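With one protein chain removed, the remaining protein chains of the complex are shown where they sit.
== chain A ==
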Amino acid sequence: MIEISGLTKVYGQTTVLDGIDFTVADGEIAAVVGPSGAGKSTLARCINLLERPTAGSVVVGGRDLAALSGRELRRARREIGTVFQSANLLRRLTAAQNVALPMRHRGLEDAEVRRRVGDLLERVDMLHRANHFPSQLSGGQRQRIGIARGLALRPSVLLADEATSGLDPESTRSILGLLTGLRDELGVTLLVITHEMDVVRGIADQVAQLDHGRIVEHGSVVDVVRRSDSPLSRALLPMPPTPRAPEGLALWTLRYAADVVSPFWLSRASAQLGDLALLSALTEEVGGSSVGRLTVGLDPNQDAHRVASVFEALGITAERQIMGGIGVVAGAAGETAA
């Protein structure tokens, strides 16, 4: 459990974090997204107290880290695994020795260290590279070793700063699988920092968008993707490209989450609205729920408000597309006119 309240970090004149309130429950995967320089890494560094907060508190596993003495703080930090932005492996140690480092410093017995290193390398699928040096590994392989090392002391919380940035989709997918497995099998609480929306869609339960040191939007991923008026939602679920639309149709953007929408919504909508052209569609598993995004074409003479309310009644967020903009909006997550 990570409880952050009023967290502020100031460097000289620059306020990098500005009153952050954020809670990650036990066994939850939280993602923090945001543009470069938003303060994401600083947030992670304040959680394990690599940086001292200027104000506010960080409570991990019930302990307020800033209040601890040197010895207690060291003990508390062992509960928090950290995966660094660029893996940060020691160049002169092999993969296995890198993973072993925190355990050796912890004073574990040789046999125990060897056993755990074996287990961890197996978990990250790197046993075959145990005796390679970092310079002999690919970026993705280094990142895996970094993850294994972050898990070496069996932390209850794992902070992963850009664990997948710069990796190919294949490596990204397998690392995400690995992280989800940690939560599912070991109950680890995860804070994942990323700028890749794929990562958020793929594994996060909740997401917070950081900008200029403030959380500008946050919520459970399922809730966020249903929002019609939110930039984060649009970033999370960009619309699939629409092939050239036929003439004489009004285009509508629809979003829904399958858990609140009848599987037969399309025929029901059509029964009320008449002909309905399906122009593009994408359904995807997000935050444990399947989410759909579609573009449909309707008779332009239909009353836009009526269309919107028909969809709303079905649990679907509908927006009329107008030449690069969006007209009437309605839906499960609220009503806005742009």
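Observations on the structure shown:
Basically, contacts are C-beta pairs under 8 Å (C-beta built on N, C-alpha and C of every residue); 3 or more make two chains touch, one makes a residue touch a chain; residues count from 1.
The rule we apply is simple: contacts and distances are computed from a predicted model.
One chain of the assembly is not displayed; among "ABC transporter permease", "Dihydrothymine dehydrogenase", "Putative diheme cytochrome c-553" or "2Fe-2S ferredoxin", its UniProt protein name is "ABC transporter permease". When you scan A:R74, A:R115 or A:H128 for touch with the missing chain, the hit is A:R74. Residue A:L101 is the one among A:M1, A:A66 or A:L101 that touches the chain missing from this view.
Note that of A:S5, A:T23 or A:S86, the residue touching the chain absent from this view is A:S86.
Chain A residues in contact with the hidden partner, per the touch definition given at the top, are 48, 50, 73-78, 80-82, 84, 86, 88, 90-93, 101-102, 104-106, 133-135, 149, 152-153.
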